[in-house]
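Of the protein chains in this complex, all but one are displayed in their positions.
For subunit A:
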Amino acid sequence: MRVIFRKSYVQDIQLFRDRGQAFWYLLFAAIALAAPLFLDGYFLDELSFVFIYAIAGLGLMVLTGFSGQVSFGQAAFVAIGAYTHTILLTRYSVPWLLSLPIAALVAGLVGLAVGRICGKMHGLYLAIATLSIAIVTERLIGGAGDFTGGHRGLSVPEINILGLAIDESWKVYLLNFVIFVGCILIVRNLTRTRSGRAMIAIRDSEVSARALGTNVAFFKAYAFFISAVFAGLAGGLLAHAFFYITPETFGMGESIRLLLMIVVGGIGTIHGAVFGAFFIVLLPTVLSWVKIVLPSAVATSGGFDSLAFGLILLGFILFEPDGLYGRWTKIHHYFNVFPMYKKRSFQRQKTFLKTERLR
């Protein structure tokens, strides 16, 4: 096990812990960049979905994982981003490079308004409020008639950046990858700043955070804003990946899928959002391989995918509430300190949280 000798506070806010870590992440980035050389279009499209979902997941991670506000309405912001982006592109011929940030900003402002309203709610009440936002948004978009295309939906034009058509899988893949990496850096940066630390303080104990002088209402709304900006950005990219958007696409189911994604990935960590996205997007592909070896009666029965998904989810909630990333850190730690591993290392210490559970 490697112990870092701390010489200055700057070390605490470095992007990478040490050179080894930096090496691994840069290696991953290099492999990801080179992926179009050895993967076919199908896998590149799948990975594009992973990146886009990871962006939406990062947003939700800021909200739920960092500031501790549960949200069943993330898909509403994704929808707002997707629709704003598509409408700007098709109806107002706004350039792509401008349209995407505007879409993210519009979603962010709606998120800010929602955050301001819901900021005083906790737990179950917040869950219900955000859930209703998901439902209302879907209905509003559907009922808005010609402006949003109603329930019939809108078709999404191809990505075109400054006259350069992004029309092939590998181009879309690279674009999504670059934006994805940018988003990770932003969130990573957020956790190192004052606002990020304020959010975590609010998550761990609102009373203590307030006592320490943190503006709770502001940072809660701020978390909603950031989260919705990411969702809107993901929405804009998702619209291109879907080619056609309808309000149903961003229904309640999608919100719940996003929430499950960060829970399975490991709540409260950046890795969690990424691992969760891999899980959600690639599981059907993996299952389709599993199906080949299964007897055809099982493989062709309808509910197989849902059943497998449900069982895996159940397994995580029962046996590994820290998610995929939590499991990974434990395994990593096990080998790091071998043979001195003790379960207690990962026991939750902050028992004072219990007093605030039911608010």
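By our rule, contacts are C-beta pairs under 8 Å (C-beta built on N, C-alpha and C of every residue); 3 or more make two chains touch, one makes a residue touch a chain; residues count from 1.
Here is the rule we use: contacts and distances are computed from a predicted model.
Participant: Quick one: the chain not pictured, UniProt calls it what, "Na+/H+ antiporter subunit C", "NADH dehydrogenase subunit M", "Leucine-binding protein domain-containing protein" or "N-methylhydantoinase A/oxoprolinase/acetone carboxylase beta subunit"?
Facilitator: The record names the chain that does not appear here as "Leucine-binding protein domain-containing protein".
Participant: Among A:P36, A:G73, A:G119 or A:G153, exactly one should touch the missing chain; which is it?
Facilitator: A:G153
Participant: Taking the full complex into account, find the residue in A:V62, A:L126 or A:A241 that is in contact with the omitted chain.
Facilitator: Of these options, the touching residue for the absent chain is A:A241.
Participant: Considering the complete complex, identify which of A:S8, A:S306 or A:Q347 is in touch with the unshown chain.
Facilitator: Considering all chains, including the one not shown, the answer is A:S306.
Participant: Of the residues A:G20, A:G41 or A:P95, I need the one that contacts the missing chain.
Facilitator: Residue touching the absent chain, from the options given: A:G41.
Participant: Which subunit A residues would touch the chain omitted from the figure, given the whole complex?
Facilitator: That gives, for subunit A, the contact residues 40-42, 45-46, 49, 139, 142-143, 150-153, 155, 241-246, 248-249, 253-254, 281, 284-285, 288, 300-306.
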